[in-house]
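The structure under discussion is supplied below as C-alpha coordinates; questions concerning it will follow.
With one protein chain held back, the other chains of the complex are shown just where they sit.
And now, chain A:
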(Lines give C-alpha, C1' and ligand atoms only; values in the text may rest on other atoms or scores of the structure.)
Protein backbone atom coordinates (compact mmCIF):
# COMPACT_ATOMS: atom_id res chain seq x y z
CA UNK A 1 0.00 0.00 0.00
CA UNK A 2 1.45 3.36 -0.99
CA UNK A 3 1.46 6.29 1.40
CA UNK A 4 -1.23 7.98 -0.71
CA UNK A 5 -3.55 5.00 -0.54
CA UNK A 6 -2.83 4.76 3.17
CA UNK A 7 -3.77 8.40 3.67
CA UNK A 8 -6.89 8.01 1.53
CA UNK A 9 -8.03 5.13 3.77
CA UNK A 10 -7.05 6.28 7.25
CA UNK A 11 -7.15 10.08 7.12
CA UNK A 12 -10.29 10.41 9.29
CA UNK A 13 -8.58 8.54 12.16
CA UNK A 14 -5.43 10.61 11.80
CA UNK A 15 -7.43 13.80 11.69
CA UNK A 16 -9.15 12.89 14.95
CA UNK A 17 -5.83 12.01 16.55
CA UNK A 18 -4.30 15.28 15.35
CA UNK A 19 -7.23 17.14 16.89
CA UNK A 20 -6.55 15.51 20.26
CA UNK A 21 -2.84 16.30 19.93
CA UNK A 22 -3.69 19.93 19.14
CA UNK A 23 -5.96 20.12 22.19
CA UNK A 24 -3.27 18.58 24.40
CA UNK A 25 -0.74 21.02 22.97
CA UNK A 26 -2.87 24.11 23.56
CA UNK A 27 -3.97 23.18 27.08
CA UNK A 28 -0.46 22.10 28.10
CA UNK A 29 0.95 25.34 26.65
CA UNK A 30 -1.45 27.50 28.63
CA UNK A 31 -0.66 25.58 31.81
CA UNK A 32 3.08 25.76 31.13
CA UNK A 33 2.96 29.54 30.58
CA UNK A 34 1.01 30.05 33.81
CA UNK A 35 3.35 27.86 35.83
CA UNK A 36 6.45 29.37 34.22
CA UNK A 37 5.30 32.88 35.11
CA UNK A 38 4.48 32.05 38.72
CA UNK A 39 7.53 29.86 39.34
CA UNK A 40 9.83 32.29 37.50
CA UNK A 41 8.62 35.26 39.58
CA UNK A 42 8.79 33.22 42.78
CA UNK A 43 12.38 32.31 42.01
CA UNK A 44 13.25 36.03 42.00
CA UNK A 45 11.51 36.66 45.32
CA UNK A 46 13.43 38.05 48.26
CA UNK A 47 11.63 35.63 50.54
CA UNK A 48 13.72 32.46 50.93
CA UNK A 49 10.68 30.25 51.51
CA UNK A 50 8.94 31.45 48.35
CA UNK A 51 12.17 31.00 46.43
CA UNK A 52 12.62 27.55 47.94
CA UNK A 53 9.19 26.38 46.79
CA UNK A 54 9.98 27.47 43.25
CA UNK A 55 13.45 25.92 43.21
CA UNK A 56 12.08 22.63 44.53
CA UNK A 57 9.38 22.57 41.89
CA UNK A 58 11.80 23.30 39.08
CA UNK A 59 14.31 20.74 40.33
CA UNK A 60 11.74 17.95 40.57
CA UNK A 61 10.03 18.55 37.25
CA UNK A 62 13.19 19.25 35.28
CA UNK A 63 15.29 16.64 37.00
CA UNK A 64 13.04 13.62 36.51
CA UNK A 65 11.57 11.91 33.48
CA UNK A 66 8.39 13.29 31.97
CA UNK A 67 7.13 9.75 31.39
CA UNK A 68 7.54 8.91 35.08
CA UNK A 69 5.77 12.16 36.02
CA UNK A 70 2.95 11.25 33.67
CA UNK A 71 2.58 7.82 35.27
CA UNK A 72 2.70 9.38 38.71
CA UNK A 73 -0.06 11.80 37.91
CA UNK A 74 -2.22 9.17 36.23
CA UNK A 75 -1.52 6.00 38.27
CA UNK A 76 -0.15 7.13 41.65
CA UNK A 77 -2.13 10.26 42.51
CA UNK A 78 -5.40 8.25 42.64
CA UNK A 79 -3.88 6.33 45.58
CA UNK A 80 -3.80 9.69 47.39
CA UNK A 81 -7.37 10.44 46.41
CA UNK A 82 -6.66 12.66 43.40
CA UNK A 83 -8.09 11.05 40.29
CA UNK A 84 -7.68 12.75 36.93
CA UNK A 85 -9.11 11.36 33.71
CA UNK A 86 -6.47 10.39 31.18
CA UNK A 87 -6.95 13.43 28.93
CA UNK A 88 -6.49 15.82 31.86
CA UNK A 89 -3.60 13.84 33.34
CA UNK A 90 -1.91 14.03 29.94
CA UNK A 91 -1.80 17.76 29.45
CA UNK A 92 -1.26 18.44 33.16
CA UNK A 93 1.89 16.31 33.18
CA UNK A 94 3.26 17.86 29.99
CA UNK A 95 2.32 21.39 31.10
CA UNK A 96 3.87 21.01 34.56
CA UNK A 97 7.06 19.56 33.11
CA UNK A 98 7.58 22.20 30.43
CA UNK A 99 6.46 24.91 32.88
CA UNK A 100 9.53 24.12 34.95
CA UNK A 101 11.76 24.76 31.94
CA UNK A 102 9.76 27.89 31.11
CA UNK A 103 10.27 29.23 34.64
CA UNK A 104 13.99 29.55 33.92
CA UNK A 105 13.20 31.44 30.72
CA UNK A 106 10.94 33.83 32.62
CA UNK A 107 13.58 34.41 35.27
CA UNK A 108 16.27 34.99 32.65
CA UNK A 109 13.99 37.29 30.64
CA UNK A 110 13.23 39.43 33.66
CA UNK A 111 16.88 39.64 34.64
CA UNK A 112 17.81 40.70 31.11
CA UNK A 113 15.81 43.93 31.46
CA UNK A 114 18.31 46.73 32.22
CA UNK A 115 18.49 47.89 35.83
CA UNK A 116 17.73 51.43 34.72
CA UNK A 117 14.18 50.39 33.87
CA UNK A 118 13.57 49.30 37.46
CA UNK A 119 15.07 52.53 38.72
CA UNK A 120 12.98 54.70 36.41
CA UNK A 121 9.79 52.92 37.45
CA UNK A 122 10.87 53.17 41.09
CA UNK A 123 11.55 56.89 40.71
CA UNK A 124 7.96 57.30 39.50
CA UNK A 125 6.83 55.71 42.80
CA UNK A 126 5.22 52.78 41.03
CA UNK A 127 4.29 49.89 43.31
CA UNK A 128 6.38 46.71 43.00
CA UNK A 129 3.49 44.89 41.27
CA UNK A 130 3.01 47.65 38.71
CA UNK A 131 6.72 47.92 38.10
CA UNK A 132 6.80 44.24 37.26
CA UNK A 133 3.56 44.03 35.31
CA UNK A 134 3.66 47.27 33.34
CA UNK A 135 7.36 47.95 32.86
CA UNK A 136 9.50 44.86 33.31
CA UNK A 137 7.39 41.96 32.02
CA UNK A 138 6.50 43.47 28.63
CA UNK A 139 10.20 43.98 27.94
CA UNK A 140 11.16 40.59 29.38
CA UNK A 141 8.58 38.98 27.11
CA UNK A 142 10.26 40.25 23.97
CA UNK A 143 13.60 38.88 25.14
CA UNK A 144 12.22 35.46 25.97
CA UNK A 145 10.00 34.82 22.96
CA UNK A 146 12.67 33.13 20.79
CA UNK A 147 13.55 30.50 23.42
CA UNK A 148 9.83 30.00 24.09
CA UNK A 149 9.43 29.07 20.43
CA UNK A 150 11.89 26.24 20.97
CA UNK A 151 10.22 25.19 24.17
CA UNK A 152 6.80 24.95 22.55
CA UNK A 153 8.11 22.69 19.80
CA UNK A 154 9.62 20.53 22.51
CA UNK A 155 6.28 20.54 24.27
CA UNK A 156 4.44 19.49 21.12
CA UNK A 157 6.74 16.54 20.60
CA UNK A 158 6.43 15.54 24.25
CA UNK A 159 2.66 15.31 23.99
CA UNK A 160 3.22 12.02 22.09
CA UNK A 161 3.92 10.45 25.49
CA UNK A 162 0.29 10.82 26.53
CA UNK A 163 -0.54 7.96 24.14
CA UNK A 164 1.07 5.72 26.77
CA UNK A 165 -1.82 6.40 29.14
CA UNK A 166 -4.24 5.76 26.24
CA UNK A 167 -5.10 9.33 25.36
CA UNK A 168 -6.26 8.92 21.74
CA UNK A 169 -3.83 11.42 20.26
CA UNK A 170 -1.95 11.26 16.96
CA UNK A 171 0.63 8.80 18.29
CA UNK A 172 -2.07 6.56 19.76
CA UNK A 173 -3.90 6.44 16.42
CA UNK A 174 -0.68 5.60 14.57
CA UNK A 175 0.06 2.77 17.02
CA UNK A 176 -3.46 1.44 16.77
CA UNK A 177 -3.45 1.35 12.96
CA UNK A 178 -0.01 -0.22 12.99
CA UNK A 179 -1.31 -2.89 15.35
CA UNK A 180 -4.23 -3.84 13.14
CA UNK A 181 -2.61 -3.45 9.68
CA UNK A 182 1.14 -3.87 10.28
CA UNK A 183 1.72 -0.97 7.89
CA UNK A 184 4.42 0.41 10.20
CA UNK A 185 6.25 2.57 7.69
CA UNK A 186 3.09 4.29 6.53
CA UNK A 187 1.51 4.68 9.99
CA UNK A 188 4.57 6.07 11.78
CA UNK A 189 5.75 7.86 8.64
CA UNK A 190 2.52 9.83 8.46
CA UNK A 191 2.73 10.57 12.19
CA UNK A 192 6.22 11.98 11.69
CA UNK A 193 5.03 14.20 8.87
CA UNK A 194 2.08 15.54 10.83
CA UNK A 195 4.23 16.40 13.87
CA UNK A 196 6.75 18.11 11.60
CA UNK A 197 4.14 20.12 9.73
CA UNK A 198 2.50 21.12 13.00
CA UNK A 199 5.78 22.35 14.44
CA UNK A 200 7.28 23.85 11.32
CA UNK A 201 4.28 25.43 9.65
CA UNK A 202 2.02 26.33 12.59
CA UNK A 203 3.97 26.76 15.84
CA UNK A 204 7.10 28.38 14.41
CA UNK A 205 5.34 30.89 12.12
CA UNK A 206 2.98 31.80 14.96
CA UNK A 207 5.90 32.53 17.29
CA UNK A 208 7.65 34.55 14.56
CA UNK A 209 4.52 36.58 14.08
CA UNK A 210 4.24 37.17 17.82
CA UNK A 211 7.87 38.31 17.96
CA UNK A 212 7.16 40.75 15.16
CA UNK A 213 4.13 42.15 16.95
CA UNK A 214 6.07 42.59 20.20
CA UNK A 215 9.00 44.19 18.41
CA UNK A 216 6.72 46.70 16.77
CA UNK A 217 5.27 47.49 20.17
CA UNK A 218 8.77 48.26 21.35
CA UNK A 219 9.28 50.39 18.27
CA UNK A 220 12.24 48.25 17.26
CA UNK A 221 10.93 46.98 13.94
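Descriptive notes on the structure:
Assume a residue touches a chain if its C-beta (ideal position, glycine included) is under 8 Å from a C-beta of that chain, and two chains touch if they have at least 3 such contacts; residues count from 1.
The rule is simple: contacts and distances are computed from a predicted model.
In the listed set "ABC transporter related protein", "Polar amino acid transport system ATP-binding protein", "RNA polymerase sigma factor" or "Protein DltD", the entry agreeing with the UniProt name of the missing subunit chain is "Polar amino acid transport system ATP-binding protein". From the options A:35, A:96 or A:135, the residue with contact to the unseen chain in the full assembly is A:135.
Against the chain not shown here, chain A presents residues 114, 116-117, 119-128, 130, 134-135, 138-139, 142, 217-220.
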